[in-house]
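One structure is given below, encoded as structure tokens.
Left out: one protein chain. Kept in place: all the others.
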Amino acid sequence: MTAVQPQPPVQDGVEVGTTATTAVKGHSRVPWRFLTGRAAFYLFTLWAAITINFFLPRMMKGDAVDQYLSRNRNVSPEAADALRALLGLDTDKSLLQQYVDYWALLLRGDLGVSLLHGLRPVTEVISQALPWTVGLVGFATVVSFAIGTIGGAVVGWRRGSRLDGLIPVTTFLSTIPYFWLGLLAIALFSVNLGWFPIGKAYGVGMTPQWSAEFIGQVIHHGTLPAATIVIASLGGWMLGMRNMMLTVLDEDYVMVAQAKGMPNRRVLWRYAARNAVLPQIQSFALSIGFIVGGTIVMEMVFSYPGVGKLLLDATNAKDYALMQGVFLVITLSVLVANILADVAYAFLDPRTRQTEA
Amino acid sequence: MTTDLRTQPAPAPTTQRVPRPTTTVRTRLGSAFAMFRNRKSITGLVILGFFVLVAAFADVLAPYSPTQVDNTARFQPPSAEHWLGTTHLGEDVLSQVIHGTRGVIVVGFLAAIIATVIAVVIGVIAGYLRGWRSESLSALTNVFLVIPGLPLIIIVASLFDDPPLIVIAAVLGLTGWAWGARVLRAQTMSLRNRDFVQAARANGEPLRRIIGMEMLPNLMALIAASFVGTVTAAILALTTLSYIGVIPVNTYNWGTILNWASAQGAFRQNQWWWFLPPGLCIAAIGVALSLINFGIDEYVNPRLRSAGERARAMKKRGLDVNDAVTAVRTTTKDDA
Amino acid sequence: MRDALLTVRDFSVTYDVDPPVEAVKDVTLELRRGEILGLAGESGCGKTTLAYGLQRLLKAPAVITGGSVVFHDRSGEDVDVARLDAEQMRRFRWDKISMVFQGAMNALNPVAPIGAQLEDVFEVHRPGMSRAERREAAAELLDIVKVGRQRLRSFPHELSGGMRQRVMIAMALALRPQLMVMDEPTTALDVLVQREILRQISQLRHEFGFTVVFITHDLPLLLEISDRIAIMRAGEIVELDTAERIWTNPQDEYTKTLLSSFPRLTGDRGVVVR
Partner (left out) sequence: MTVLEFDRVTKTYSVRGAGQIKALDDVTFTLRSGQTIGLVGQSGSGKSTIARILTQLETPTSGQVRLDGQPIPRHGAGLRAYRQQLRMVFQDPFASLNPYHSIRYHLERPLRLDAVVPKAGLDDEVRRLLERVRLEPDAVIDRRPHELSGGQRQRVAIARALASRPRLLVADEPVSMLDVSIRLGVLNLLADLGREEGLGVLYITHDLATARHFSDEIIVLNQGRIVESGPADDVILRPQDPYTRQLRAASPDPEKHFASASGAHGGAL
């Protein structure tokens, strides 16, 4: 959301004098050093997220399981114990022991059971919702990034033209909360114009299947939420890319390309945009968490059956196991998206393949 | 005497020498606010100032109490009595929006202050230190960047039965400092190696002076930008949380109004006077903050400003900055 | 006397800002085929503007406000550079006049292998060449400048400063241009590397017979390598003569000042001003 440009990565190498140029030795085609560094970082982040997750329910008061058990008698004692272990309610154990048990459960893929969904395993509940979120948010984010980046490259290249007017417009759209834009879209396109259904991922009475009709329904239902996400998040990418382009256009190699008699189109894409996109990918990686956080609210607005709606429902029902599970899964997805962005970066920027800084 | 064609001396402050303390204070203040001295920043500051005043004088400005129920006037479109109409309970929407400003401004600024303090401390330290200490602070920053903030805030907020605004601001601040810290770290790292910092070290300046007097002044624009950015993010997060209903709906802010409007089906019944104003207010304050940041951005990186403006100025002279071929303008005008 | 390659008459470039800056004023000079013309002057004197202006490489607000630049092609055709449209200009560049740029560090695209950047030139200017022919031509160029064809797939950051500058020279050589404009090609390099590169340029010039415009502020260097030297100051050529006469018998006061700014390596000690 900030209009501040991400700084180009600062090489934190060892300085050998002020004028000295560091020698560069061989390189491998696969940027192992870069990738192992990132892998260590992701493992650390994963650990941090899981640990946060461990402490979250331990901050609340009262025993949710007891409350639940008093309402539902057909719960096996084992299930209740497992639930307590996950939620940190087995207070007779030390915190460390609880932490170890928690990890043991996680490693077995056991995220507990959802009180809200009739004690079904949390993993099962989430795995039904996840594809919808990945499909909607993932698709919309990638589309928005692509349009914003390509648009920003063109706007930056044709600086001073009428295209400059796009920047304030998209920035305005990105200062509006997602949910409000979504609600407006529903009011306008669904209620008044009737072009799109009001919510949900597919029509009532349909069962998910690989049929043309069903897919059509999904697209019809998904258009409005996806379009809203794209419109609301486009501005940041466009502004970032445009600013990067302005910086890159002053670089010598762009001037060289023009002196070489390269056609404009080639200079724009192969020389200028190709370099300007690198910081853009880095900020993409770091912004995914922010974007995903913002977009899950869209699922509530559009009653979309994804993990965002799951999280909000769980929050309202105080279903802690589900909340924890959803948070973990969202974090994991963000990490995976980050890794993909990093790998893309590593292959787009040959400098990461350097064996020596 | 030395001559240099590249720098023309500015209009001489030396000919009319003012007493020294004044000069120093004035130049200091002048340079501290230089980043806001452009049209975009000033427009943004004016809009922001308007909202701050509304928040401060909400009690005086609002025609009704935000919770005053009037059963005879439900779902009223705008009228002379109710400029922005009424809600399902006959509450005055305008009064709600005016009172709602307070929560938004307070939380936005409080969260941004918390986040900026953390960002400056972590960012500058991580930028000044070297080796594993710097790396681990940087890793910590990135963890906070990567972990999705809003879901975490939703969960944390749901742990409280009735979270006061202070707590909300604190949570937003604690989760929102990372981007600023990252930008500040990068800038500090580049400052640390500048010759003037090395010169200060070689002169034996103590560390606190190097950071406080040599580096911080050069980081001010970035700190301001990161502050403004965090205010934007905090306001968006606050209104989102209120809309979801995680934050109790009895303390008014714009998100709460939208929560009620949505719950009562205002969006489906075209009661635009209820849902448009709060949303537009969020957008207006967002635009104000972006304008401020555009201004700061262009101050930090003059290329950004010059790009558009210069290009348009050139166009007036019949030149195209994108032209890869130098224009020819001979006096005879026989070709172009 | 050798025949002319480029005739520049009353050439002026103005930066159209407020107030307008006349960066190059009424420059007239004739570049002879096969010579090395040194262009000397301090920063801001207009030497780079002149060199870039010759092939209309300057961006707005720069405007060519007068004069003509005529290129006498090997084929006998005369090209008035000012009358070329954008597409003709694009084809003209690099094919007839190529450049070696100041910062070898930034002149190469950091994300593309140097081989691809060399092939780029052929792809655009010699569309008839096959992929294999392009690859071979690029490899050959790297061999010629002694970087070696095994470096085709290297990226700029993997090469030393000297190597990068050689790659730039190879690129400038690609289409066998008749004129090479060299803008401070060795300023950022160490003396030993600089000397090697100069030697190489000299050798290539003998082999391929191109003309060189060599821009630098390093007058002693220019005196050694140029046939003729033009001294520029504030957008004007204040003196243009053979290197030897500039050294032994400078006419202009500014030329004398500039000469006296360089202490002599082996001459009398302490006597800095001639």
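When the chains are written out, they are named A, B and C in that same order, and each has its own residue count from 1.
Here is the rule we go by: a residue touches a chain if its C-beta (ideal position, glycine included) is under 8 Å from a C-beta of that chain, and two chains touch if they have at least 3 such contacts.
Note that the coordinates shown come from a computational prediction; the quantities given were computed from them, not determined experimentally.
If you put the hidden chain back, the residue from B:His88, B:Arg201 or B:Arg268 that touches it is B:Arg201.
Here the missing chain is touched by one residue of B:Gly49, B:Pro63, B:Pro77 or B:Pro217, and it is B:Pro217. Contact with the chain not shown here comes from a single listed residue; of C:Glu22, C:Asp227 or C:Asp252, that residue is C:Asp227.
For chain B, the list of residues touching the undisplayed chain reads 1-4, 6-7, 9-10, 12-14, 17, 20, 23-24, 27, 31, 194-196, 198-205, 213-214, 217-218.
On the side of chain C, the interface with the absent chain consists of residues 35-36, 42-43, 190-192, 194-195, 198, 201-202, 205, 212, 217-221, 223-227, 242-244, 247-248, 257-258, 260-267, 269-270, 272, using the contact rule stated above.
The rule we apply is simple: only the chains that are shown with their structure count from here on.
For the interfaces A-B and A-C, the C-beta contact count is higher for A-B.
The distance from the centre of chain A to the centre of chain C, each centre being the mean of the chain's C-alpha atoms, comes to 50 Å.
With touch defined as above, residues shared between interfaces to two or more other chains in chain B number as follows: 310, 314, 320-321, 324. Across the assembly, chain C contributes residues 57, 90 that each touch 2 or more other chains.
Interface residues of chain A, counted against chain B in their complex, comprise 1-10, 12, 15, 41, 44-45, 48-49, 52, 56, 59-60, 156-161, 164, 171-172, 175-180, 183-184, 186-187, 191-192, 198, 243, 246-247, 250, 258, 264, 267, 286, 288-290, 292-294, 296-297, 300, 311-312, 315-316, 318, 323-324, 326-327, 330-331, 334-335, 338. For chain A in complex with chain C, the residues that touch the partner chain are 21, 23-24, 27, 251-253, 255-263, 266, 270-271, 274-275, 278, 348-351, 353-354. On the side of chain B, the complex with chain A involves touching residues 130, 134-135, 139, 142-143, 145-152, 154-156, 158-159, 179-180, 182-183, 186-187, 189-190, 193, 222, 225-226, 228-230, 232-233, 236, 239-240, 243-246, 255, 258, 262, 267-268, 270, 272, 275, 279, 282-283, 286-287, 289-290, 293-294, 296-297, 301, 303-304, 307-308, 310-312, 314-315, 320-322, 324.
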